[in-house]
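Heads up: the structure comes next, in structure tokens.
Excluded from the complex is one protein chain; the other protein chains are retained at their positions.
Note that the chains are named A, B and C in the order they appear, and that numbering of residues resets to 1 at the start of each chain.
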Amino acid sequence: MNKWYKMKHADMQKFVSALTEKWEVWVPYRIDGKWEFGIYDTGRDLDFPESVIHVSLKNLFFPKRRPIATYDENSKWSLKPVEPEGKPRIVIGLHPCDVAGIEYMDKVFLQSEHKDVMYASERKRTVLIGMLCSEMADNCHCTDRGLTPDATRGMDAAFARITDGYLLKGLTDKGKQVLRSEYLKKVDEVPDKKDWPAGRYVIASPEEFMEMYDDKIWHEMSDICLTCGICTYACPTCVCFLVTDENFKGKGERVTVWDSCQLQSYSRMAGGHNTRKTPASRVRNRTLDKFAYSHLRYGQISCTGCGRCVMVCPLKRSFPQLGARLTERIKDKKKGKSKSGARSKEA
Amino acid sequence: MKEMRKKIEELLKNGEIDVALGYRENPATGEVKADVFRKDETLDDMVFDERCVQNLVNYLPTLVARYKKVGIVLKGCDGRSLVTQLVEHRINKSQIVALGIGCEGVRLDGKEADKCGDCATNMTPIVDYEFGEKKQKKDPVFSKVKEIERMSPAERWKFFADYFARCERCYACRQICPSCYCEICVADQQEPKWIEPSAKLSANTMWHLIRAYHLAGRCADCGECERVCPQEIPMRLLNNALEKAVHELFGVRPGTVPEEVPPLVVLNKEDPDTILEGKNE
Amino acid sequence: MQVEKEPKILAILCKWCSYAGADLAGTSRFIYPANVRIVQVPCSGRVDPIMIFKAFVEGYDGVMVSGCHPGDCHYGTGNYHARRRIAVARRLLEFVGVHPDRMHFTWISAAEGKKFADVCSRFTDELKALSGTEKTLARKELAT
Partner (left out) sequence: MAKVGVFVCHCGVNIAAKVDVKRVVDALKEMPEVGFAHEYKFMCSSPGQELIRKEIKESKINRVVVAACSPRMHLPTFQKALASQGLNPYLVSMANIREQCSWVTDDPEMATQKAIDLVARQIKRVVHQDPLEDISVPMTKTALVIGGGIAGIQAALDIADGNRKVILVEKSPSIGGRMAQLDETFPTLDCSQCILTPKMVEAAQHPNIEIRVNSEVKKVDGYVGNFEVTVEKKATYVDAQKCIGCGICQEKCPVKTVPDEFNADLNLRAAIAIPFPQAVPAIPIIEPDYCKKLIENKCGVCAKICPAEAINYDDVPMQETVNVGAIVVATGYREMDPAVYTEYGGRKYPDVITGLQFERLVSSTGPTGGELKRPSDGEIPKTVVFVQCVGSRDESKAHAYCSGICCMYTAKHTMIYKHHVPDGQAYVSYIDIRAPGKTYEEFVRRAIEDEGVRYLRGRVAKIRRLQNGQYRVYTEDTLVGRAVHIDADMVVLASAVEPQEDAVGLAQILGIAYDSDGFYTEAHPKLKPIETASAGIFLAGACQGPKDIPASVQQGSAAASKVLSIFARDNLVKSPQIATVDPTACTGCLTCSYVCHYSAIEEKEFGQRQVAEIIPGKCQGCGACVATCKGKAITLAGFSDDEIYEEIVSCK
């Protein structure tokens, strides 16, 4: 079944409704003008955005708040790990950049020495049916990160919108199994191939970035940053968390909670020392983490080019542009130019 | 605007200020953002109009730490938040030059910003150079607060619980607020855990109550918290409810009088005990 | 059908006047409902509204704060500061939907054992009258 199949728009609705019998189905919803994944209520109108979905899929695999153990003080503090559970799940309508994000999270949670069992379980129970983007939104720049908006890598199945419905294709066994449906019709059509624009935020190599560690530019770049945590929460590859106990009347849960390196509290240690006290040091950490540390550790830079950080930024500040600006500075430095002149007008 | 630009140019040139904090327009996109203007650059893209929503005061502490003297463009509401900064020793007045501009209101999402309807002063109370027209002060109306106050307690809780539940705890509201500057925010403290760090209703409720309470009598209603909230939680409602309360209880309109000590640390033996009583439902 | 639960009251009392008043209620054998849990603070000025917020979130039905009468503060002015803070905290809690009858802020001197017992009895009755209404703010279970 290495071919594309066609499904009418109305049939897609029926197809997805039918899936809910066995699966927990997640589809994009538009809430107050923003796209977000939610569990599909049968009968609700289905729609898919042409490109990036505002809220990333991170929460599905690595929730904001995730109990990992429970305890009861009355029975002398017995600590019980939370057993992963949940019925099989399908996510329909994620994009190539979302897959890239999940791939990166896999590296962090599954391929390191300490495997995250809960993440593994969430991954295992989920089938990914991706949608190929038909356009690039304002902040999209996956093409500069080695992706294409219509790439199918990492998906179990993929689909694309055409004028009178959708073209679908199973890619893995899991995906093919899901797609077994009476609504699919064999066709000869294939999704349009487009020439995607690139070169918006070309960035230097991780090694070159590392050389910028002691540069003065970080102060300049953090002048106008709030150092709130929203870009890290929106980012599909920011996976820092905090472990904390939550107690209520003698019973409690040990939970992991999203944390953010942009917050001052993140790097504060017992005794009060803070290794990243200045906004500049925090901005540097995130920039280098995305463009250099990630590569050094996992062989892949962790910016997927989804542009969500720009969308959520309270100041509409462009994080990818920081990378680009830095790259410009790296080039200038190499040319032996002085430090001035590299300042972009758009902070 | 022209006048102000000229003044800033002059101040930069003769070294009276090292940098100026103002609003810069990106000619390509028409977007306006806070930015730092330096001596050697042109001020042609410095603007002040209804697009200048941001409160620049939040950037001051970082800037005064790095520069000796900073010029800052101030709307009325932003100036009010500067009052708190000065009273609380966060910024030394000698390090700043306040460039007040008679604000005609700002626009957000295509319509006049909500906060402008409750504007207490269009000119900053702290000002070194004044530009534009200063208008007569009027009292904020807080019609949305009054609307909520008309609801029953259960309805009110339903209204807020829906919003609180959505909070992600990204702390953008805290970070953008000039008056939220604790070294270690109580929400980040683990021992004791007054506010649990996870984004769940009970902890979020604690966070929003504390945030609002800590700003009581200090909030200048610049509305930034609400503007930056990615979940669109109506945080101004809480701030305004307390601004209204502080005015009703102590007759104070925070930030409108330079050097006024925040009302919650003022000793007043004459407060009537009736302020401790609930409003009759 | 749920059995009517006894309301739970948190009383934050200053060490010098109100806590002593509560002791006097005991020495005078004034009976009042067993619903009250007292927390001692040195002065009502020590009361941070965060304590009141937390109490409601933790599920108390009502919160009471009491200190020395104005002018009698052991530390001179603590109760005046408390009065301002608590007045504001009360407005905030009412605004987000806590029923005003769930909060009781008053002054009780070391000599007012009777008053303390009366306040506790009355407050308990008022809270019982509210038992049909929602205990807003109170967290329902661990994960909320």
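Convention: contacts are C-beta pairs under 8 Å (C-beta built on N, C-alpha and C of every residue); 3 or more make two chains touch, one makes a residue touch a chain.
It should be emphasised that the depicted structure is a prediction, and the values quoted were computed from it without experimental measurement.
*Asks:* In the intact complex, which of the depicted chains does the undisplayed chain touch?
*Replies:* Per the touch rule above, the missing chain touches A, B, C.
*Asks:* For chain C, which residues lie in contact with the unshown chain of the complex?
*Replies:* Chain C touches the missing chain through residues 8, 10, 15, 19-20, 22-23, 25-27, 29-32, 34, 37-43, 45-48, 51, 54-55, 58, 60, 74-78, 81-82, 85, 117.
*Asks:* Hey, which chain A residues sit against the chain that's not shown?
*Replies:* 73-74, 76-77, 247, 249-250, 272
*Asks:* On chain B, what residues meet the omitted chain?
*Replies:* Contacting residues on chain B, toward the hidden partner: 88-90, 181-186, 189, 191-192, 194, 214, 261-262, 264-267.
The rule is simple: only the chains that are shown with their structure count from here on.
*Asks:* Whose Cα centre is nearest the centre of all Cα atoms in view?
*Replies:* Answer by centroid distance: B.
*Asks:* Of all chains present, which has the mean Cα position farthest from that of chain A?
*Replies:* In terms of C-alpha centroids, the chain at the greatest distance from chain A is C.
*Asks:* Looking at B-C and A-B, which pair shares more C-beta contacts?
*Replies:* Of the two interfaces, B-C and A-B, more C-beta pairs touch across B-C.
*Asks:* Let me have the rounded angstrom distance from the C-alpha centre of chain A over to the C-alpha centre of chain C, please.
*Replies:* Distance between chain centres: 47 Å.
*Asks:* Which residue numbers or ranges of chain C touch two or more of the other chains?
*Replies:* Counting only residues that touch two or more other chains, chain C contributes 139, 143.
*Asks:* When you check chain A against every other chain, which residues touch at least two of them?
*Replies:* Correct list: 65, 246.
*Asks:* Across the complex, what residues on chain B touch chain C?
*Replies:* These residues of chain B touch chain C: 145, 148-149, 153-161, 186, 194, 200-202, 205-206, 208-210, 212-213, 216-217, 238, 241-242, 245-246, 249-250, 263-269, 271, 273, 275-276, 278-281.
*Asks:* Quick one: in the complex, what on chain A touches chain B?
*Replies:* Of all residues in chain A, those touching chain B are 32, 64-65, 219, 223-224, 226-230, 233-234, 242, 244, 246-247, 255, 257-260, 263-265, 268, 279, 312, 314-317, 345-347.
*Asks:* Using the touch definition from the top, list the residues of chain C that touch chain B in their complex.
*Replies:* Residues of chain C touching chain B: 49-50, 53-54, 57, 70-71, 77, 80-81, 83-101, 103, 105-107, 133-134, 136-137, 139, 143-144.
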